[in-house]
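With one protein chain held back, the other chains of the complex are shown just where they sit.
Here the chain labels run A and B in written order, and each chain numbers its own residues starting at 1.
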Amino acid sequence: MNKSWISPTIDQVGVEERVTRFNTRSVKKESKMQGMLLALNMIDLTTLEGKDTAGKVKQMCYKAMHLADDIEGLPTVAAVCVYPNHVKTAKKALQGSNVKIASVATAFPSGNSSRKIKLEDVKIAVTNGADEVDMVISRGEFLAGNYNFVFDEIAAIKEACGPARLKVILETGELSTLDNVRKASDIAIYAGADFIKTSTGKIQPAATMPVTLVMLQAIKDYYDESGIMIGMKPAGGISTSKQALQYLVMLYETLGEKWMTNEWFRFGASSLANDILLQLGKEKYGVYYSGDYISKD
Amino acid sequence: MQLEILKTYKLYIGGAFPRTESGRFYKLENNKKEVIANMCLSSRKDFRNAVVAARKAVEGWSGRAAFNRGQILYRIAEMLEGRKMQFIEELILQGATKANAEKEVRQAIDRCVYYSGWCDKYQPLFGSINPVATSHFNFSVPEPTGVVSVLADENSSLLGLVSVIMPIIVGGNTCVVLASETKPLCSITFAEVLATSDLPGGVVNILTGNSKELHTHFASHMDVNAVVYCRENVEEAKAIAELSSLNVKRSFFWQKDWTKTEHENPYLIMDLQEIKTTWHPIENIGVSGAKY
Partner (left out) sequence: MATTKNKIVKKSAPQVSSVKSVFQNYAPAPESSDHIQLKSQYDLFINGKFVKPLSKEYYDTINPATGKKIASVAKGNEKDIDAAVKSANKAFETWSKTAPKERAKYIYRIARMIQERAREFAVIETMNGGKSIRESRDIDVPLAANHFFYYAGWADKLEYAFPNRNPKPIGVAGQIIPWNFPLLMAAWKIAPALATGNTVVLKPAETTPLTALKLAEIIQESGLPDGVVNIVTGFGDCGAALVNHPQVNKIAFTGSTPVGKYIQKAIAGTSKKVTLELGGKAANIIFDDAPIDQAVEGIVNGIFFNQGHVCCAGSRLFIQENVAEKVIKKLKERMKTLIVGDPMDKNTDIGAINSQAQLDKINHYIKLGQKEGAEIFQPECSIPSHGFFCKPTLFIGTSQSHRIVQEEIFGPVLTIQTFRTIEEVIEKANNIPYGLSAGVWTDKGSKIFNLTSKLRVGVVWANTYNKFDPTSPFGGYKESGFGREGGVHGLLPYVKF
């Protein structure tokens, strides 16, 4: 199946200009406070390292539930994101909370493996208790023009996910053009993705606003056509509360209020939470705050 | 003794040689008051018809490759050269000395050759690539203004005519020209040159007649984009400037001694050119800090 005929072309400079406009929005006072709380609540707190251990995962899970207990009214993050072999640990650590468990799978991050192994990878994650599966597409096949392969692979993995929600990572940093980002978004959406996600975090650049905007517009077009909502997850490179607010402005003005919950929008990030906490600390204590007062788990 | 065949001078409109629709004429006399020819006394309706022909010809002429226009203008010079003797005779009939007549024809031929060469050269000199600060490719090119009405030099039968027509048509414009009233012969013979030199019909249209009667129409016609006035009548010039404002017509006053080579130059071409600027985005990787 060749989707190129249906995906609209993208003008990169036009996308960047639109992004610049989002970034001139000035979010102040109560809107800013609410935006920051919402952003916290949208975070997929992530550790995806070769050196991940049970200890590290447990510490992160505690942080996910207790962002800063000295500040009242904070939400938890949306989910933690780990490798499949750490899902069980996380499941146990998060017991009793509403924090979801997302697991990367499908030979993350390169995706270079056989279909059989990828499906097995997904099944392990789901069996171990993952609520959400973050898969990677086969970028090599995509760039070689084998769109059918990419589509079928996503569809097969969606089936393997069962009740777990499927996030499809496009790894936009390897796709080279915004036209490809749009094309890959459409393939993923039509093949059954519940979420589309920019990046693994292992390739630079990771999430950017132009890339995210193009993906949001693909979601919008699909929604207009089918009435079905798809979620969006920019991942990697979003580390400040200011950036997070800019993404929320973009989300709001592109997809609207309906998407302004962690059911439909996530930030894949490891250090964003603490930067937001730094700002909230300033609001609470009235002085510019220090990282020494915020836990680093 | 064989009887001489006299030439009937008609108008040149849309590549054809019609008589004036009005049926009017005026007598052209030499300085001995002998009638040389009956010239068409063009009416405003002839002018209107000529503008229709000129408008129709704009798209095709301006759409020609610049190189092709250059070849056609050079062809005009060739044709002029071939009929040199006829022009010299006409100029003498209209009162010129032989030496001056020969000189004028020589200069007219040179002028055609000169402008022929400009057809594909003024664009890079007067166009530009503009280094804008945003991520866009931006360039400006000259484009023809469109239909130009011309009241040619009254005192120069051939050279004055050629010197204004050439810079106008070099750049893809078409024109309607009122020839010298007192020295009109060369204009119609020149029309015959044009008609045999691959110049598409309607690019140049030539009328003979009276400036006093026609100048206001040359300036007021709403489908004419520019007017060039090459005569010395101050009142006519002012009326032309005033009437041009009806449709923001570009008006130019070229009162020049056409025997001087300083009056052959690309700035005359540029008078009848508009500058068009085009913008297009350039994917400039890294502009917003976004790299992919």
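In this section, contacts are C-beta pairs under 8 Å (C-beta built on N, C-alpha and C of every residue); 3 or more make two chains touch, one makes a residue touch a chain.
Bear in mind the structure is a predicted one, so any value in this text is a computation, not a measurement.
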Among shown chains, those touching the left-out chain: A, B
Touching the absent chain when the full complex is considered, from B:38, B:97 or B:134: B:134
For subunit B, residues in touch with the removed chain: 125, 128, 130-134, 136, 138, 140, 143, 145-146, 225, 234, 237-242, 244-248, 250, 265-267, 274-281
Residues in subunit A touching the chain absent from view: 1, 8-11, 13-15, 17-18, 24-32, 34-35, 37-38, 41, 75-76, 78-79, 98-100, 131, 151, 155, 158-159, 163, 165, 190-192, 194, 217, 224, 226, 228, 248-249, 252-253, 257, 260-263
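The criterion applied here is as follows: only the chains that are shown with their structure count from here on.
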Of subunit A, residues touching subunit B in the complex: 11-14, 16, 19-20, 172-173, 175-178, 181, 204-205, 208-211
Contacting residues of subunit B [partner subunit A, same complex]: 134-136, 281-284, 287-292
